[in-house]
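Handing you a structure now.
Note that this complex is displayed minus one protein chain, with the remaining chains in position.
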Amino acid sequence: MDSTTPEIACFEAGIKFGSLYHQFAGTPVSPDSSASLERAIGESIENQPFCTAVDVEILDDKLEAALAAQSAEYTELTGRFMKVEITIDYEGATVVASMAMDGDYPRMKLDRVERP
Amino acid sequence: MDSTTPEIACFEAGIKFGSLYHQFAGTPVSPDSSASLERAIGESIENQPFCTAVDVEILDDKLEAALAAQSAEYTELTGRFMKVEITIDYEGATVVASMAMDGDYPRMKLDRVERP
Amino acid sequence: MDSTTPEIACFEAGIKFGSLYHQFAGTPVSPDSSASLERAIGESIENQPFCTAVDVEILDDKLEAALAAQSAEYTELTGRFMKVEITIDYEGATVVASMAMDGDYPRMKLDRVERP
Partner (left out) sequence: MDSTTPEIACFEAGIKFGSLYHQFAGTPVSPDSSASLERAIGESIENQPFCTAVDVEILDDKLEAALAAQSAEYTELTGRFMKVEITIDYEGATVVASMAMDGDYPRMKLDRVERP
C-alpha cells in the first residue's frame, strides 16, 4: 500500500539519524573539540530536507571518563558519547526522534508523531 | 502522539538508508572493485535490526562514463553511481524503500508499506 | 631499511590527510553551514598525534556555483570544495602538506620537509 504522510515523515527522521551517525562516527574528538563538532553536526544535518531542528549534545563527562582509561588524548566519536534530538516537518506531520544509550546500544527512537 | 508499528518500520527503513549512504559515500571505487563493494555494503547494512534485505547495485556504466571524463582511474562512491532497495520487517509491518537518482538528487523513498 | 624521522613525519602527514578527507567527505554542506564545518574539521584532526595545525578553507564560491546548477539547496562535501594545509611536527622534523584541486583531482602533496 502507499505510504501516509506521517510514515514519510518518520522515514525522513530515520534518514537523518542514520546520516548523522554514520557520517560522524569515527571522528577524532576530545573535550577541547567537542563544542565545534556538536555545532557542525547539527548545522550539517539541518541542511537535509524537512529537517527543522537537530540538537546534538556531546557528553564531555563520558569523553573524559574514556580518556582517563586509555593512553591517547582523544577518542573516536561513537554513540555512547552523544545525545541527539531531531525534528522533522513534512507536509503538516511533525516527528520528534532521539538517540541515546539504551544499555550498551545507541537506540534511535520516535518520541512523538503529530499527524496533520 | 505515540508512533504506530508501520511508522516505526518506516523510521527503521530511513535509518538504514542514511547509514548506508553516509557510511559508504566517498569510498574509492572503479568498475574493478564495484562487485566487492556492492556485496560488502549489502551484508553490512543487513546486520542492522529489522533489516531483512539490502540490494545494492553499483552502476558500472555510470562509473565508466565518469572515469572517461576525468584524469584519475577511480572515483568516489556517491548516489549517482548506485541503486538500492531495502526491506524492513518490524512487528508484522513490512516496508520496502529504495534510492535512485531523481534528476540530480539521490532520492530515498518509501515504495510500499504493508501494515500488520 | 628502517624509516627516518622525516619519513615518519611525512607518513603522519599522510594519515591526517586521508583521515580528514574520508571522515568528512559526504557531509551535507551549504554556504550557511560551511563555517562551522571548517572549524570542526580543523579541531577534530588537530586531536591526532604530532599534528600542530590544520587549516581548512571551504570554498563558498564553489559551493554557490554548485548549488546554482542543481535542484537541492545543499551538496556533499568533496575535494573540489575545500583547501587544506596541515603541519606535522615529529621529533624535530616539520612537514607542511596541502590539498587543493589539480585539474579535476584533489591532490594531496608535501609542500615542505624540514629535517631535524
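Note that the chains are named A, B and C in the order they appear, and that numbering of residues resets to 1 at the start of each chain.
Throughout what follows, contacts are C-beta pairs under 8 Å (C-beta built on N, C-alpha and C of every residue); 3 or more make two chains touch, one makes a residue touch a chain.
Source: prediction; values computed, not measured.
Enquirer: Write down which of C:C10, C:L37, C:L63 or C:V84 is the residue touching the left-out chain.
Expert: With C:C10, C:L37, C:L63 or C:V84 as choices, the missing chain is touched by C:C10.
Enquirer: Tell me which stretches of subunit A touch the chain missing from the display.
Expert: 21-22, 25-26, 70-72, 76, 78, 103-105
Enquirer: In the complete complex, which positions of subunit C touch the hidden chain?
Expert: Against the missing chain, subunit C presents residues 1-4, 6-8, 10-23, 97, 108-110, 112-115.
Enquirer: List the subunit B residues touching the unshown chain?
Expert: Residues in contact with the chain left out: 19, 23, 26-30, 32-33, 36-37, 39-41, 43-49, 72-74.
Assume only the chains that are shown with their structure count from here on.
Enquirer: With chain centres taken as the means of their Cα atoms, state the distance from subunit A to subunit C in Å.
Expert: Result: the chain centres lie 25 Å from each other.
Enquirer: As a quick test, compute the distance in whole Å between the mean CA positions of subunit B and subunit C.
Expert: Chain centroid spacing, subunit B to subunit C, equals 28 Å.
Enquirer: Could you tell me which residues belong to subunit A and also touch two or more other chains?
Expert: In subunit A, the residues touching two or more other chains are 19, 23.
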